[in-house]
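Got a structure for you, questions after.
What you see is the complex with one protein chain gone and the rest in place.
Going in written order, the chains are labelled A and B, and every chain counts its residues from 1.
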Amino acid sequence: MREITFSEALGEAMLEEMQRDPTIFTYGEDIAKQGGIFGAYKPILGKFQDRILDTPISEEVIFGSALGASLAGMRPVAEFHFADFLFTGMTAVANQIMKFKYMTGGQGKIHLILRGPDGISKSAAAQHSESIETLFMHIPGIKIIVPSTPYDMKGLFKTALKSDDPVICFEHKMLYARKGPVPEEEYYIPFGKADIKKEGKDVTVVSTSRMVHESLKASEQLAKEGIDVEVVDLRTLVPWDKETVLESVKKTHHLVIAHETWRRAGWGAEIAATVQEEAFDYLDGPIMRVGAKNVHIPFSPPLQDFVVPDYKSVINEVRKVLNV
Amino acid sequence: MHYDKGFLIGFYRTMVRIRNFELKAEELFLQAKIPGFIHLYIGEEAIATGAMANLTKDDYITSTHRGHGHMIAKGADVNKMMAELFGKETGYCKGKGGSMHIADVSIGVLGANGEVAGGLPIAVGAGMAIKMQKRDSVVISFFGDGASNRGAFHEALNWASVFRLPVIFLNENNQFASTERVTETTSVENIADRAVGYNIPGVIVDGNDVMVVYAAVKEAVDRARSDGGPTLIEAKTYRIKGHFVGDPVLYRNESEVNEKWQFEPISRFESKLFEMGMITDAEKESIWKQAEEEIKSAVNFAERSKYPEPESALKDLFQSDTGYDY
Partner (left out) sequence: MFEIRMAKFGLSMETGTITKWYKHPGDTVKKGDILVQIESEKITNDLQSPVNGFIKVILVNDGESKAVGEIIGYIAETEEELKQENKQETPPTPQDNNIEEKTTKAPIAQPGKRGFVSASPRAKSLARDHSIDLSTVQGTGPEGRIIEKDVLDCIAKHTQTARKEPLSPLRKEIAERLFKSYQSYVLVTNMTKVDMTELLEIKKKLIPDVSVTAILIKCLGGVLLKYPEFNVHFDGSTMEKFSSVNIGVAVDTGRGLIVPVIKRADMLSAAEVNEQLKRLAEYAKKNRLRGEDVEGSHFTITNLGMMRTDMFTPVLNGQEVGILGVGRSVKELVVKDDNSIAIRTMAYFSLSYDHRIIDGALASIFLGGLAEVIENESLLKEVLKI
């Protein structure tokens, strides 16, 4: 199978769907000329005049207008430059987009996507390195996709472009250049279906995005010690595939949740609480979570490395849970 | 400009309907029959009425927390509106929204809004969609004086100007943002003066003169429909009642209100109609009576309707909620 990058996979998804659906348009800062700061839109540049727009730096309107455009019949894909800047226009997302359908008793078609890069890179520091997907899981009203591979990126995004609900897509900036197998034929990945990236029998590690790769790296090392890790990639957080996680824990009896966002009150806590509620008798040890330390992402590389989790953090928590 | 009687009486009828609805809502609230908050449009009816006469069902509006007048002027069903105020399942939002979030997307009302200036970005988005679909529809975004100090206002005007969107920004300057006077919080005397900052036309009108409002909005709508871009219209008016029903109104005195009441839109228009010989006493009475009946019947409808089933609270979050855990 051919291999393309995560970023190319996104571009392909946009291209395919925009060709088929004339109501899809995309806008944001720095996208119309260079195809986005990470070049994800290169495949569509020059192809859809007027449907790729650069905007002023007006986040509340970037996000709020997506709601209006959707209600008036288009399918907007609004880019947030960095996940951190969702806060800049947060009221439009949390108070308008996420609440409109519910407050109006189900009126209107709200098919819109907010998408953009999140997570750490090389010392981008506190305001350009956040992972804040937890907020959008906590507040009801938007679906969340967090692909970890080019295959998942394309399949999930194509589904998002056909969804009749608002979707937010977090693309980890360090994954854009990562290559992976993607079939030539079109395919869609449904929301709410996790992917077991590696089967195992001793401990379940539930993860998303960049931490999936860290978890796989950790499991390679742990395999040398005879520990067989099962890595479950949730792929979507709203909805999340509870069934697959429970089934896995019932098999392995041990659970570690690994995410890059802060450990405290991160979405891992929701998974942990749900699993202990519904699979209590199957747990042979406490559920452990891997997440960033509860401070902001610092600038200096040794500081960033200390704060942000990686495969070593996953190994540590797995050892704790298995008491080895 | 010559308008025919039917047209003018239409204005009058609409304003009277709005007035009756609001008075009845106030009454019901004070009788503790409806929950939540309501914000009355009394004394401002001319703006919604005059503006909306320029629109069709294919045009959109975004409204505010003080949005009953906008809904009624756009042609909403007062039964469903009243039921929504009561929180009944037959309401526009099935009881999920209430007064501040009332909406009828099917007639182009993209929602009242509990967030000040919350509707402006939405209006801009609708404008973008219209332009991309090459339609000649327009969007009127209603907002108050308080909203003109929010970031969303400035971002929206700039954006609409840059993209030349068919959006009419209709500022209802009723002199008060809750307890704060516009003169205390706003750096310009006329909000319309800010239009120049965004390179769009700014127009000031007497918001309590329905004909003047109609004319100003007509010009702006025509401009928008012909891809002339946005307009900022400031309709000066006065908020006769408190910010919300139950507001103790400690920030101004009765005498000021009584003075301003002299200039309220319905009596002013009524005088003009009588002057022009376009209305008789009997017609006036009949219109008022009809409005009263209509509203009374709406209250009946609302009172007879059922409250929504508690479990229905778990619906309408998403179009498709497969796999979602409530």
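The working rule: a contact is a pair of C-beta atoms (placed from the backbone, for glycine too) under 8 Å apart; a residue touches a chain by one contact, two chains touch by 3 or more.
As the structure is a prediction and not an experimental result, all values here were calculated from the model.
The chain not shown here makes contact, within the complete complex, with A.
Checked against the full complex, the one of A:Gly73, A:Gly106, A:Pro140 or A:Gly285 touching the unshown chain is A:Gly285. The chain not displayed touches chain A at residues 253, 280-285, 323.
Just so we're on the same page, only the chains that are shown with their structure count from here on.
We define each chain's centre as the mean of its Cα atoms; on that basis chain A and chain B are separated by 40 Å. In the complex of the two chains, the chain A residues touching chain B come out as 23, 25, 50-51, 53, 55-56, 58, 60-61, 63-74, 76, 91-92, 95-96, 99-110, 140-141, 143, 163-165, 191-192, 238-242, 274. Within the complex formed with chain A, the chain B residues making contact are 60, 62, 91-97, 101, 103-106, 110-111, 113-115, 118, 120-130, 132-133, 137, 139, 151-152, 155-156, 158-159, 162-163, 315-325.
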